[in-house]
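Let me begin by presenting the structure, written as structure tokens, before commenting on it.
One protein chain is absent from this view; the other protein chains keep their places.
Order as written gives the chain letters A, B and C; numbering starts at 1 within each chain.
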Amino acid sequence: MKGISKEFSGNKVLNDINFKLYPGEILGLVGENGAGKSTLMKILFGMDEIRDTGGYGGDILIDGKKIEFHSSEDAIKEGIGMVHQEFSLIPDFTVAENILLNREPEKYSVMSELFGKRLNTVDRKEMQRRALLAIERLGVELDANKTISTLPVGYKQFTEIARELSKEDDQKSADAKGIRLLVLDEPTAVLSEHEAIALLKAMRMLSEAGIAIIFISHRLQEIIDVCDSIMVMRDGLIIKHVDKREADVQKIASWMVGRSVKQERVSRDTSHISDEIALKVSGLRVDMPGEMVKDVSFEVRKGEIFGLGGLAGQGKIGIPNGIMGLYYALGSVEFEGKAIKLNNPSNPLSSGIAFVSEDRRGVGLLLDESLEWNVSFGAMQVNESFLKKIGPIKFRDNEAIRKVTEEYIDLLQIKCTSSKQKARQLSGGNQQKICLAKAFALNPKLLFVSEPTRGIDVGAKALVLEALKKYNEENGTTIVMISSELEELRSICDRIAVVHDGKIAGTLDATRPSEEFGVLMLGEMKEAK
Amino acid sequence: MMDAATLKEKSMQAIKSFGLPRLIITLFLVLLFVIAPFANVNIASGISDMLTRFGMNAVLVLAMVPMVHSGCGLNFGLPLGIISGLLGATMTIEFGFTGFSSFLMAIVFATPFAIVLGAGYGALLNRVKGGEMMIATYVGFSSVAFMCIMWLLLPYDNPTMVWGYAGTGLRTTISVEGAYLGVLDNFLRIQIGHLAIPTGTILFFALLSLLIWLFLRTKTGTAMTAVGSNPIFATASGVSVDRMRTLSVVLSTWLGAVGIIVYEQSFGFIQLYMGPFNMALPAVSAVLLGGASVNKASIANVVIGTLLFQGILTMTPSVMNGLIQMDVSEVIRIIVSNGMILYALTRKQEVTR
Amino acid sequence: MKIGRSFYIRIAAIILVILLGVLMFFIGKQHTILLDNNKVGDIRALDEVTVTIDGVEGLPIYSRMRDQAIVTGQGHKLAVTYVDSSWEEHTIEREIKIPLSENMVILYLPYLVENPDSPQEEWLQHFESQAIVSAPADDEVVTSDDAMLMDF
Partner (left out) sequence: MSGKLDMKNKISVKELAISNLVPILFICICIIGIPLSGYSGSYILNEVLSRLGRNSFLVLSLLIPVMAGMGLNFGMTLGAMAGQIGLIFVSDWNVVGIPAMVLAAIISTPISILLGWLCGTILNNAKGREMVTSYIIGFFMNGVYQLVVLYFMGSIIPITSSALVLPRGYGIRNTVNLETMRKSLDNLIPFNIFGASVPVATFILVAVFCLIIVWFRRTKLGQDMRAVGQDMEVARQAGIKVEKTRVLSIILSTVFAGYGMIIYLQNIGTLNTYNSHSQIGMFSIAALLVGGASVDKASIKNVFIGIILFHTMFIIAPTVGRNLIGEAQLGEYFRVFVSYGVITLALVLYEIRTRREARKALEEAE
């Protein structure tokens, strides 16, 4: 192999990306969530998703030749393998069966002449041999006969990589390319330290064998340890592409978060913020899959907008979900001096805490019901508002519901045909506004807002943030806002706590430079200092 | 040209929202009425039959509504409610009530059974969320089989009900004559020539429907609907999903109990043993025929569905017999009712809820 | 569909299965042979005759009697033993081949005995049974599901 080089140029999510990769090189790819890493890799892997959304601009060159991938099978043929973040393994199959899933070696059987190829028997011996071969190349100890479900996560990851490696053998007969480039998308995120070390070792072995690797990770130390060069992406651009000798954790962190275009910080009227503590959380643990909270303590002052930031999967979203009783939680939460019993949503709700969930469609809305229902339901159940009493029975007060809904439609400029429209028919931004209206209708003393701007357009974003700020300033409501976008938090919050690995890495004033937040977000505090 | 295209589109959409099978069945029923005179079938008596059977079955179909509302799916476990009703019915006869009071007492006796059985059934369904329908079916079946044993063993001794020769064990069919036969049907009954309207039964159904309609407009009823629409949303709003579901199951079970008693007052007999065994499917398909889906059902669905379903049931045999001397009504009933359920189960939008 | 080797193999297999079905039809088809000892035209009935089919001997058939034999398949060995007017026992052995489509055929024994060398169709003929009315008159077809008490 002479040398692989690739060039991309695209627009919007990815802007004029150019880089080269040599055989055996390990390239570390870092960037915040949504920086464009995944999209880039999807293009490289020829995923259907990219083609369905209009393809991409620019060219991919392998060995100096321009390549068009029409499907991921084409990419595999060119020797590109990809290990996704989520496992695609069959739990009750053995390691060997999983490595060769749907590529099982077959033994001829007479019945296949009659009923088609699928009645050939599976050649277990050959399967075993090839699985072992792949495992050997990976340089780890992995029993090919173990059932996947009994293995720890790390070994599942190895199985996935071994599968990519084993694909090489399939093509031996055909174009004899073999695997040349392996993309590993956050492989260490779920691994224990011990397992991660084994994986890094395996990566080096592969690289020595001439396989290039693109390694995506949020653990910067790992990247520095194992990679030959490091590429930092932000907002669809390559910010830096450097040799590893030129990088250290601190620098990478600042490249990652430092915005070229600063979002203007809005002017804040802080007169209503008192020193009184509204919410006190200590030792909170939440069992939310993908967003585990391990030990979180923080205090929120009455009337302030408190931000919770951090990378995805670090646990910031688990905090409100745990407090609101949607996921199993342990620890103590005090609101206005009173302890709130966890694991029952009606406790925080009746104390005057409201929550705008990050999962709009799943948790936030009744998609098949009218806007009126969506806005009024929470308040009706918790505060018993919008009810008419006839005798001992409490009926819905449809008139009051309609009025309040229309009020919020005006106030938040929700685009809809009427207050009777189904929530499903609104756009994402307007759905988000309905979620806010629902929370406002509860007249909360404290409001959790989780990822309020995720997946909505710029105009709606500004409106949502403005509405939150206004609500806070006019009603003195304490707001805890959770967002993955640091700049958004910095634009409206008073103080921001950064969550890393299920813990608070630090709490800073919102006016501090973004580099400091970046370091906290990566949890490299100790190493960095 | 444009107009024609949009018209076509619009009508297609109208058909889609109405549901193709429902349209076919409605047209079929209309067709039956149109050709009825040619088959020497009296339309007025056909309509009377239809209304009578509507009154008989409507409450049983109504029993589907609460459970669908709370997201428990179609109530294939209706036999459980029916059993409560049968217990009430047999007890009122055992204690010798007569007339309208026997009807009321049957409901009163059935109520505690419906509540207890419904609560247990609801608790069970809460533990198997997502797999309710299959389990509901089999809960219904097992309870029917269990009651078969109980009907033999329970210490009833009213001579009108037990086997004459043994003195114990209830008969398979027990007449409600002298108890509550026709107490609703004959109340304010309207008779014009061949046309007879069982006003009382229809009024009673209307009363129950009104109660359910009102209930769905209370705070609790609203919460129940929200639980069915999006249980996570409901949880996040501080509603106890399990409690709402249990409540809906109790309601459905109770309506099933009342439904069978209404059925008997019109039909004339209490059918024990295997009687309740296959009563769930017609009720399920009737409500689906009326436009309900696995997770949405309204009272209008109940009324339309029951009318259509019973209309087909009453009109097909007479018209077909008059026309081609071939009674395929039973086969049509099986195909229509189960086809309707299949249609509902396989609709895409509901699978990707 | 691409016409390849497997296509031919499949076609062959399907034909084979159909052939097997046809074969099964031939060898499994049941026929009833009525053994008739009445006078046929001018030929008198025999006093006593014993018919053996495929080595299985039947009961003697006396004059003006009719018996039946049930056989499976078409080709059978027939042996007719009778006593003539001079009390001598004779045996006629014939191979018979029952037409496939016949459910019931009638064998005129006197005729066979009189003309032992005559072709088969002269004494073995189609018989239309008018009288299997013995079948139960169960008009009422039960299609309900009360069958849950059935044995399994």
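The definition used in the following text is that contacts are C-beta pairs under 8 Å (C-beta built on N, C-alpha and C of every residue); 3 or more make two chains touch, one makes a residue touch a chain.
Quantities reported herein were computed from a predicted structural model and do not represent experimental measurements.
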Omitted chain's touching partners, listed by label: A, B, C
Options B:F54, B:F103, B:F141 or B:F233, residue touching the unrepresented chain: B:F141
Of B:A106, B:L281 or B:L308, the one touching the omitted chain in the full complex: B:L281
Which of C:G21, C:P99 or C:P116 contacts the chain that the document leaves out: C:G21
In chain B, positions touching the absent partner: 76, 124, 127-131, 133-135, 137-139, 141-142, 145-146, 148-149, 152-153, 169, 281, 326, 328, 330-335, 338-339, 341-342, 345-346, 348, 351
Chain A residues that touch the omitted chain in the full complex: 88-93, 97, 101-104, 106, 109, 111, 117-122, 124, 150, 152-153, 190, 287, 289, 292
Residues from chain C at the interface with the omitted partner, ascending: 17-18, 20-21, 23-25, 27-31, 72, 103, 132-133, 135-143, 145, 147-152
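To be clear about the criterion, only the chains that are shown with their structure count from here on.
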Chain centre separation in whole Å, for chain C relative to chain A (CA means): 80
Gap in Å, rounded to a whole number, between the CA centres of chain B and chain A: 48
Sites on chain A touched by chain C in the complex: 113-114, 116
Chain A contact footprint on chain B (complex, rising order): 214, 217-219, 222-223, 225-226, 229-230, 232-233, 235-240, 296
Chain A residues within the chain B interface of the complex: 324-326, 345-346, 349-350, 355, 357, 359, 362-369, 373, 377-378, 380-382, 384, 387, 393-396
